[in-house]
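Can you keep this structure in mind? I'll have questions shortly.
Just one protein chain is left out here, and the rest sit where they should.
Entry: chain A
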Amino acid sequence: MSWIALSLIVWAAAFALNVFLVRHGGRSAAYVVPVIFGLTILFIWEGMVRGLNISPVLLPPPSAIGAALASKTHILWTDLVQTFFKGALTGYVMGCGSAIMVALLIDRSPFLQRGLLPVGNFIAALPIVGLAPIMVMWFGFDWQSKAAVVVAMVFFPMLVNTVQGLQATDAMQRDLMRTYAASYGQTLRYLRLPAAMPFIFNGLKISTTLALIGAIVAEFFGSPIKGMGFRISTEVGRLALDMVWAEITVAALLGSAFYGLMALLEKRATFWHPSQRK
């Protein structure tokens, strides 16, 4: 009971503190307020789980998850390498890379534009639960089949965005290039690809989280005995929910970091774009 009372008090106090900081805290409040908010949530979670005697089999307290994060670092790292670097990242590079290539091909040929875009859409619409077992059958249990699932997942969003981006220049700009007697390649390099960058980065950002989700879910359908998806799906059966939450934490942080990295690159590459101006 005291745990419940304590967490309610802490919640009220943190709430009051945040309101005060927003009103009087100045610029640093922008960083401090979300941190306090996050910590409060963790504390209430801990307090409620303890106070209401919730079985750790159903919901472990953050302290147990933290302990799992700290003590099982080597397992989490092996899983991360397997799922993220081998499965998700390889698939991401291959999927996004090939989508950009195909987008360039489509750009040159109206025939492909009519033929390939619907096929890309079709692949994107395939359910992952159906696709993953087939990929396991084709490419084996290891990370290759996970990368294949990721390729299928990221290909279409990337393709559509790039095709759209390549059409972002207007006729006047292209005519100007023609008056300079610029070749297709030169027009592409100096005008159309830079203009397409915001679109391409949009696709890249969407694909970061898709890649991670795809790699994790694909591991549910057969995998070697490592990987984040493997760990999540088996530790649930073993009632080691603290470990499941630890993997979820790692996946969430990793996904955010990956997205953040892409957003940062975008900022550097498209500094000239109106959306990046301060």
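Methods note: contacts are C-beta pairs under 8 Å (C-beta built on N, C-alpha and C of every residue); 3 or more make two chains touch, one makes a residue touch a chain; residues count from 1.
Just so it is clear, contacts and distances are computed from a predicted model.
K.L.:
Name the chain not shown, per its UniProt record: "Putative Zn-dependent protease", "Ferredoxin reductase", "Thiamine pyrimidine synthase" or "3-methyl-2-oxobutanoate dehydrogenase (2-methylpropanoyl-transferring)"?
P.N.:
"Thiamine pyrimidine synthase"
K.L.:
Looking at A:Met137, A:Leu176 or A:Ala263, which residue reaches the missing chain?
P.N.:
Within the whole complex, the residue contacting the unshown chain is A:Met137.
K.L.:
Among the options A:Val22, A:Leu39, A:Leu176 or A:Ile225, which residue touches the chain absent from this view?
P.N.:
A:Ile225
K.L.:
Which positions on chain A touch the chain that was left off?
P.N.:
Interface residues of chain A facing the absent chain: 55-58, 133, 136-137, 140-141, 219, 221-225, 230, 233-234, 236-240.
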